[in-house]
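Missing here is one protein chain; the remaining ones are kept as they sit in the complex.
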Amino acid sequence: MRMIRLFGIVLLALVVLSGALYLVRLPIASWGMREAMSRAGLENPQATVTALTLNQVRIENLSVGPNGGEGLRLNRIESAYNWRELLTERMVERVAIGPGLVRLKIDDEGNIVLPGFRAGSGGNERDMPALPFQKLSLADVEVLVDAPDGGATGSISADYDFRSGGSATLDISSEQLKFAGYSFARSNTRFDLNLSDNGDISISGTFNSDLEFQGALASDIAIGFEAAGRSWREAVSGNYASLMGQGKIQTSAPNIDVQNAALFETLRTSTMEALLGGVVTGGAAEGAFDIALSNSVVEVSFSEPTHRLSLVTNKGTELTLSPQGSVPFLVHSDQSDIASFQFEISGSGVNAEGAVDAEYIDGNWRVIAPINIAAYDSPALALSGSLIDIEFQSTGADIRADLALKSGLKKLNIGRLTIDDTPFTGFFEIAANIDTQSAVIINKDECLAFARTHALLAEQDMEVHLNGVELCNKGGSLARLNWTDRISSTLNGELSAQDAKFRIGQTKAEGKPPIIQFDADYHIIEDVTRIIGDVAKGDMTLNNALDMSAVDGGFEFTLNETDMTIDAIVDRLLIEQHGDAPLVSPVIANATANIRGTNAKFDYVLSTPVGERLGTGTGTQDMQKASGQTVFSFEGLSFTPEGVQPNKLSPVLKGFVDAANGEMGGEMVFEWGPNGVTSAANFGFDNISFAGPTRAVTRTSGFNGAVALTNLMPVQTDGQQTVTVDVVDMDALKLVDGTITFDVPGNDTIIIPQAEFPWFGGVIGVYDAEASLTGEAKVPLRADNVDLQQIFEYVDVNGLSGEGVMNGVLPVVFEDGKARIEDGYFKSAGPGAIRYQGAAAEQAAAAGGNAKIAFDILRDLRYNSMEVRVNGALDGRLDFQMFFEGTGEVNMENAKGRVPVKYTISLDAALLELLQQANLSRSFQLQIERGLQNVE
Amino acid sequence: ATMSPVSAASALVENAKNRCIVGEQADGYLGVVTGANVSDELRREIRDINQQRKTAYANLAKRNGVTIEVTAALTAEKLLNGATAGQCIRNQAGQWVKV
Partner (left out) sequence: CTTVTLKGDENEPIVVNLNVKIDQEVRVKLDREIEDLISDNPDIF
């Protein structure tokens, strides 16, 4: 009978214990036990019930898990109960477990699994039922932990009585235990729990271990933990919310070694060293916290000010976290986690402090962090007096941040580019996304203004100074970052400045820089910078030689570890010679250029500001020495009155050449370097005509030939040059169809070995003459074998004719833009004659007297010698003195027939043309002045 | 509006005339007042204007059968009479006189 009762009770107890032990009598109880355990999801349950009484059951060799006890093996479990309470409140009086073995398993993700218990079978802790027993004791229970690599062993013992409380101790140590990337070594955990009868709880524990995570190794980690609270009685009866208490945590990790930490593989060590001021190989961390728990809100605060958290690197840089006033470091509750602390970084070039307030609610972050960097010095970045005020919040993978940045940027190294002395203030908006691993930075004020900046590329000896700078958003943003596989940043903006100085080697440009719209990509790992930009406007002077302005073009700049390349396309650039009296007028260039290292090559097309194409050119420049050369060639350049004009192309020709037409071709070569500019040119003239040269020559036309110059400034010919010209019109003196050989040695003089023109049947020319090009010049024209008959035909006065040959010299003096003949003379070579039977003769004949005589002689005055003197301005009056010695017809009382005469004609001709105009004879007012020289 | 080069140049000359650096001469051409210093640029402009005047005088002279000297001198008369107060002119005798 008792057996059956026992069986019922035990059955009930078993159901109560876990619904597992309900068969009576030991073998049946064991079987029932095993049945219940497997039904509760335990795997391969083993259990033998060795004692089963009304108020006690003893189970021995209970094991769960594959191949007998790999999970749980408890050698002996004794439970005492009052069977009535068991039935009604499912409470047993006492459970004593031990000795035995609990074998836990940690899988790769770090989840702790008890082999044999199917995962997920337990509920989560909050809705755990109240403890089903009044007393519990665990004695001599061994704990074994299997990890993917290594494991831990320990023991657990506990003694608990609902009435008087109890205590528990857990002690686990392990040589090596690795899971989820964490690898603990030489670790030991000790944990003591005391429950006093008044409900107080006191907990203390220590954890010592070495820890390696993704290559970072922290050895001799020591964490101490002490806490007291109450009331365990409430908790045991399921009312966890009422638990409250406070405690203290002491953590220290004296030597942390991050040398081969995975994190630093992605950042090249040089970048790391540059940014963080030396490779941080490791450090030490130490800190203490006070913990307070009440109505399920945990507050973590720094212990007294001296025991905050500090991290010291091997470079001596110390990061210290401390409280913000009395605000706790961390407040954790079911709904949120709120952190608030101050931090200070100091040592080896860093001096910064700031505060962080962060909220983590439903998976979303919100952080506010004003940071004041008094000084930060590292090879890569140097700041002085910089203020960063950042506030960001994350919703899911999206992060939005507002950043206020007042930076005393002293130096920033990006790859081999150094930017320094760039204080600026900016307000930015950052939108980032964790999934796409990218961020966009937008300048809230559209433009970022800074007083000045200076950038230097040391290896390329390339430097830029900018003043009054503005960097504006382009396409709505200023920069884009992404940290997918290649960490890269793209800065895009519109850069403009009031004033700039730019230099590569000795090639320098100063003035108002063009506005640059640019996209700059910087790939940190490959250390490659690539900038693509458009340039517009600007007005800069290159090496005090050329003013370049109103640019419209684009460029591509690439910089990698070893070299720099620049490719530029200039659609339009106004180029003017610097200085107030330029040799060449402004021209418009359309060019392509590329710079490889320090050598530049360029090709260009030049046209006038109104678009008349002039020619094309190519050239090179050694940026380092600022020396280079260019060859400019032009074909079929045609001069037209309203179009291209020599004196418009080169203002120095103003007053020398004007109103040109005809075509010209040729090539100009310029070379420049530290010791100045040299130039040379070859010009081909094709039927050019122009007013000049100089005001003295009204017009030169039909100018043909090639001229080679060895210098343009001042003009210097390559020795003697020969050209032909149709007409040199010097008003009263017109030279026609001549060939001129000249030489301009470059000392402001012109040498004319020979210039010859056919002239009235003979020749008139310049031979071995030299004249000044600027001051007064005297050029003797020598006339040979001039035929008097052709002169008279040219003069074409009715009734005037003659013949004879003359030689002479006409010295032409060019002064102050005027030309005059000074002491010109002709002498007859051999006899000749002059005959005039024109209207003047008839008038004189009518008047009779001397006039009649004079003109009678003149009817056929044959001379055996004749001389003519000429003086006067070529653009004004000419004065001829003609002396004849010969014979003339006379019809007088005392003389008849041919008599010897000395005949002088003074001809003051306002204009030679007047001589030839048909109406000359009609309106010809001949004042014949007569003087009677009485010989007797 | 930007000054077209020609008028910009004449502005330069006009300014110089008003400041008695450059003046009209009896021979119909512009001259530099003795003792005045003149920039290269102004000197070029004067040379250019005088060359254009010479061409104009030459055309006028040819059309009227007179010498260039005469057309230049007659034009000079009008230019000298037209000189405004403060400008300087050079008379027949070559002396610079302030109007």
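Before moving on, here are some points about what is shown:
Note that the chains are named A and B in the order they appear, and that numbering of residues resets to 1 at the start of each chain.
Convention: contacts are C-beta pairs under 8 Å (C-beta built on N, C-alpha and C of every residue); 3 or more make two chains touch, one makes a residue touch a chain.
All values reported here derive from a predicted model rather than from experimental measurement.
Looking at A:I203, A:I223 or A:A910, the residue that reaches the missing chain in the full complex is A:A910. Although one chain is not drawn, its touching partners on subunit B can still be listed: residues 6-7, 9-10, 49, 52-53, 56, 60, 63-67, 70-71, 74-75, 78-79, 82.
One chain is missing from the display, and on subunit A it is touched by residues 850-851, 853-854, 857-858, 885, 888, 890, 892, 894-895, 899-911, 914-915, 923-935.
Rule of thumb we're sticking to: only the chains that are shown with their structure count from here on.
Listing the residues of subunit B that touch subunit A in their complex gives 5, 29, 39-41, 44-48, 50-52, 54-55, 57-58, 65-70, 72. By the touch criterion given at the top, residues 580-581, 647-648, 651-652, 654-656, 658-659, 691-692, 694-695, 698-699, 731, 817, 873, 875-877, 910-911, 913-914, 917 of subunit A touch subunit B in their complex.
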